[in-house]
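A single protein chain has been omitted from the complex, and every remaining protein chain is retained in its original position.
For chain A:
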């Protein structure tokens, strides 16, 4: 028997796509547009500078590891999936360039505006980790670099204040909730729109506007019980992370997570908890992030759990790293390692466990969006798709350029609004091209980002859901409309 080449592309392309970890050749970033406006943020003139100068660039406390840097053979295979390279088309804003700058920082160059700018512009999406044929651990490199930046680089006053403000709110559900109430009113009365119409909004700095545009419609917060018993025979006892942003803005996702886990035979514990520290970790706020990590370990450690389940990609990837983060802490190092080994993304866990509960049909076309911290950072691509495909009637569409970040990236879309907006629009366009009726993704940040991008494009009608919400609807036998009318 002789095979034919499949119509979507030559097999050579498929192989190449595979070689960089992309699902299909269409996943590889392709920009046929000329350089964009946000280019002004990098080589251009628009970026304010602080003039801070530090030589050598790094101190002795965890500088980017020379051995890890040396794994980079400068082949450039990571360039085309790096979102900032796709936008700017220059070397400093590519993984290869950023690693090169780290290397130079070790001995030859100072930490100054030029160096920090390009590290700051990195989304931490880890597409480069997937793409690299040489196994470069960029995640560890950028993490230690960011810690050094936070310690040694003096940011401009306004930049500092803005970042501080973010970290005073986002990791704390109570504070977030406190500001969420006025936000609800704000939304109800369309204050943002009125300000915009009056031209006032335009005068507020880009970052504040970006933050405002990200505000989702606030659902009424669904509380979840401290303990939920399994339906039928108990298969596992698990804890769930309820998160900060997730809890305040997407509490229905948490509720669905608990119901789904219970339906699949889990006893679910939801202890009172704080932030897991993901946002702080990714921003290089070392002490703060380690505190959060220790507290999270304390919260779950004595509960006699088989696994700790996370439904937010960014949180999961950080919690799986606790063992590494706390490696220097004699009291916690071992505990952290053991804890990390128990952490599972909810889709990953459901597939590991195997489905038992009966799935009711949901005839709907969904576009599945890979959250970077799930696909690139945790290598979880198959499981969420499988979770969806196990539901009778579901048609799961792939999104072109799946490898490329939507621009959300933790707090990135608030502090680097220009490139984030361009990436968001690019992603939204690719999603719309699938013709799907609903967007499914596993990270609250992506949801906010995609929602606000669609809104800007006048397409905010498109519903969005987390895979567990879809599964929950199927398990409960809800009609498709309950999902689509969300």
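As a working rule, a contact is a pair of C-beta atoms (placed from the backbone, for glycine too) under 8 Å apart; a residue touches a chain by one contact, two chains touch by 3 or more; residues count from 1.
Quick note on the criterion: contacts and distances are computed from a predicted model.
Considering only "Membrane protein", "Energy-coupling factor transporter transmembrane protein EcfT", "Glycolate dehydrogenase, subunit GlcD" or "Peptide/nickel transport system permease protein", the record for the omitted chain gives "Glycolate dehydrogenase, subunit GlcD", by its UniProt protein name. Of the candidate positions A:79, A:270 or A:431, contact with the unshown chain belongs to A:79.
Across A:136, A:396 or A:473, the single residue that touches the chain missing here is A:136.
Screening A:90, A:298, A:329 or A:395 against the full complex identifies A:90 as the residue touching the chain left out.
Considering the complete assembly, chain A touches the hidden chain via residues 2-20, 25-26, 28, 30-35, 39-40, 42-45, 70-77, 79-80, 89-92, 96-97, 100-101, 104, 109-110, 112, 114-115, 118, 132-136.
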